[in-house]
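Only one protein chain is missing from this complex, and each of the others stays in its spot.
Residue numbering begins at 1 within each chain, and the chains themselves are lettered A, B and C in the order written.
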Amino acid sequence: MLPMREISKAPEDHTHLTIDARHSPIATISPGERVAVETTDYLGDILSESTRLGDVWGTDRLDDNINPVTGPIRVDSVSPGDALAVEIEEIELPDRGVINIFPGFGGLEPSIGDLAPPSDPETVFCDIEDGTVTYPREDEQDVSIPAHPQVGTIGTAEKHEGRYSVKPHENGGNMDCREVTEGNTLYLPVDVDGGYLFLGDCHAAQGDGEICGISVEVPATVTLRVDTVSDADLSWPRIESDDEIMSVAAARPAEDAVKFAYLDLIEWLVDDYGFDETEAYHLCSAAGRVRLAQVVNPKFTVAAGFPKEFL
Amino acid sequence: MLPMREISKAPEDHTHLTIDARHSPIATISPGERVAVETTDYLGDILSESTRLGDVWGTDRLDDNINPVTGPIRVDSVSPGDALAVEIEEIELPDRGVINIFPGFGGLEPSIGDLAPPSDPETVFCDIEDGTVTYPREDEQDVSIPAHPQVGTIGTAEKHEGRYSVKPHENGGNMDCREVTEGNTLYLPVDVDGGYLFLGDCHAAQGDGEICGISVEVPATVTLRVDTVSDADLSWPRIESDDEIMSVAAARPAEDAVKFAYLDLIEWLVDDYGFDETEAYHLCSAAGRVRLAQVVNPKFTVAAGFPKEFL
Amino acid sequence: MLPMREISKAPEDHTHLTIDARHSPIATISPGERVAVETTDYLGDILSESTRLGDVWGTDRLDDNINPVTGPIRVDSVSPGDALAVEIEEIELPDRGVINIFPGFGGLEPSIGDLAPPSDPETVFCDIEDGTVTYPREDEQDVSIPAHPQVGTIGTAEKHEGRYSVKPHENGGNMDCREVTEGNTLYLPVDVDGGYLFLGDCHAAQGDGEICGISVEVPATVTLRVDTVSDADLSWPRIESDDEIMSVAAARPAEDAVKFAYLDLIEWLVDDYGFDETEAYHLCSAAGRVRLAQVVNPKFTVAAGFPKEFL
Partner (left out) sequence: MLPMREISKAPEDHTHLTIDARHSPIATISPGERVAVETTDYLGDILSESTRLGDVWGTDRLDDNINPVTGPIRVDSVSPGDALAVEIEEIELPDRGVINIFPGFGGLEPSIGDLAPPSDPETVFCDIEDGTVTYPREDEQDVSIPAHPQVGTIGTAEKHEGRYSVKPHENGGNMDCREVTEGNTLYLPVDVDGGYLFLGDCHAAQGDGEICGISVEVPATVTLRVDTVSDADLSWPRIESDDEIMSVAAARPAEDAVKFAYLDLIEWLVDDYGFDETEAYHLCSAAGRVRLAQVVNPKFTVAAGFPKEFL
């Protein structure tokens, strides 16, 4: 196994609220190199038994800690038009995660809600042990869910724009897609020299759609092997698992995300697997698989996949 | 096993283009009775080797055969506010299905397309044998997909409105949801005395989203056991499989369908499984599963489910 | 001036909750004939000083009176593919109208609202006198708005489907468009022999978007002159005023309504005014006018217009 570089989240300038090429690289790596990246949870690790969401609601302390991402990681010799091939080797979970309801956020909050009272900012801590997430209930049996470690936010910098890390977009970002998980490889478009990779916002478990807006949120150490693909010219992030090829798109409304993802998947089937456009379109309609990642972030994310066994 | 009533699709008045309580019942059954219902494919079985979609494009023959449904089946002693519990025992597939592209229809057609030329009305026939659907390719290896029999359109009549069978809605209709399959039980709201059940539009295989607008379409004989639930007061169709409980909603844009489905699922978890609202909302966000049924019909359909093993 | 037929709303079978060709005509008129049609307000005239919305909330009395329309009026010798040309001669307002907030309805209600408490069903009566609508305020100065009489719901029957009158669609229906007003001519597609015209839901004043879901609602007597256009083959309703030609489309999301309306307007400019498609597209982008009718009904309505002075 390759040697590994460790990247700490600790120094203040190692995490940012934007995915932006103007931040200074916190590490420069060579193609093929392995890195273990420390990430904060989606609120910069500020919640604890003594600090609940309600305690920091409406304060600068909360506003300055919305979805920090660790980075940028600069990758040597990668240029605009190339892609990063990010193999997710391991996501090391802590022994506790947190889930909330955020007033004014989440799928079942009124999206335009000043005329309706907000939900309370509930804060619930879940134990994580032996691959199981336990959601505690008072005077009732707890609920056990299999842990499914996942990197919620991961992306590369755009040429001009410095984007909030809460947004998903053509270069990744806050995709909240459960397929960004151990064993899978994520391909990300490169728009600037060095790529400028950022990541954070890991989840121990997430439902499709992430309907309340929050998953079982954790700080985590993520081990990646970052390689490059020349002239990949990707329109959207792509994921490859043992079983499936997947295109990930973000748009609003959600059906546009589905369409963009399938359009990219059809292009992939045509370019790399020898189908013509009509065949690929038919086969996606007959056998495509959609993972609805989330419908709560500024744009909604969808992965459209095709089983490798049919290819 | 219960005796079974056979319902033919043959007489002209046994199929309709609308789900409407003013059509005369073609059969009246008792709660608990089994029926084997013949259905046409989504174009009234008019396509064949000698009749391709292009041959009937723009003609009355096509217009008069868009998604005919067999029915209505009247169920004795069921009243508004009750539900039908429709157990799908078997969907008997033929040895051939058809898939098309429809000019002006499908997710990747311009939805507003007069300024763009339509796609060609492709017509491809797929063999179905031993549980496998074979998509043929010229001079290339055919593609084999496991058959997954499914009832595309099934629903009950509304009180006042006579609805096109191509539309999905609160009483079912054109849901195109792969969970309406053998072994599962579909619960449908009842709005009129007798329920008035219609079904048709079976699929041998369908991808999530049904992105080109068409699945591998088949005529089929569907064996159902129809029971009733008193005072169920359902807002949306619900499905129960061995592993999951699911709520099915239809809306546009797609995120609204996701929200309506989760809202109903949360209500289900609260009413029948003892969770409070916040717990149910959290758990759906941490472990809910979404099946994107289709994003091509007038409203889009989504099933939100929760694994029974966590309950 | 032509003689005029009077059509009462009084007999029970003169109003319906659906626009449906299977209702029996309450009058049959000749092309060019004038009719004075009595309409109920949007709740079948059930509200009064002694009956407020809160008093009937959740009752059958309310459910059975949602947006009744007077009709159908059959027009001799009109056939599918023709259009009705409905000149709105006069909308005779009463001396009082009503405006409400409906729990769970309206643009600023949570559209998916079970988790949020509904607004109260407010009921406010406004005096209408000398062309002015007065909105009363307690201990504050009343607000005076110029009356702008308008037919909220007007449409023709569809071939197969019996549609709820609360819905707007290709044949008109609940458009809530302030251009359906005195002096303007509304063109409606004809899908069945006789056209089958229905109308109701008049407004004394309405804001763009009808944001709370309700206008200043009135019963009214509407004087129409109904003529026919052969082989008009309309895709959407069209309106002609002294100053403007307008296409009215209904869709969801709202931008699709804008696009469908402009697409029809461009077709109109090309067919009747000699522009080529690119010119018409450019000119609509440089000088088109959009009236946002409503964003609260099941589909949203938009009128896209072009000033006649530029033609």
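Observations on the structure shown:
In this section, a residue touches a chain if its C-beta (ideal position, glycine included) is under 8 Å from a C-beta of that chain, and two chains touch if they have at least 3 such contacts.
None of the values given here were measured: they were computed from a predicted structure.
The residue touching the chain not shown here, chosen from C:M4, C:L62 or C:I145, is C:I145. When you scan C:K159, C:H282 or C:K308 for touch with the missing chain, the hit is C:H282. Of the candidate positions C:E122, C:E182 or C:E240, contact with the unshown chain belongs to C:E122. The set of chain A residues touching the chain not shown comprises 17-18, 20, 22, 111-112, 114-115, 160-164, 252-253, 256, 259-260, 263, 267, 277, 281. In the full complex, chain C makes contact with the omitted chain through residues 99, 101, 106-108, 122, 124, 133, 135, 137, 140, 143-145, 205-216, 252-255, 258-259, 262-263, 266, 274, 278-279, 281-290, 292, 295, 300, 302, 304, 310.
Note that only the chains that are shown with their structure count from here on.
A separation of 47 Å divides the Cα centre of chain A from that of chain C. One simple way to say how far apart two chains are is to compare their mean CA positions; for chain A and chain B this gives 33 Å. Among all residues of chain B, those that touch two or more other chains are 252-253, 259, 263, 281.
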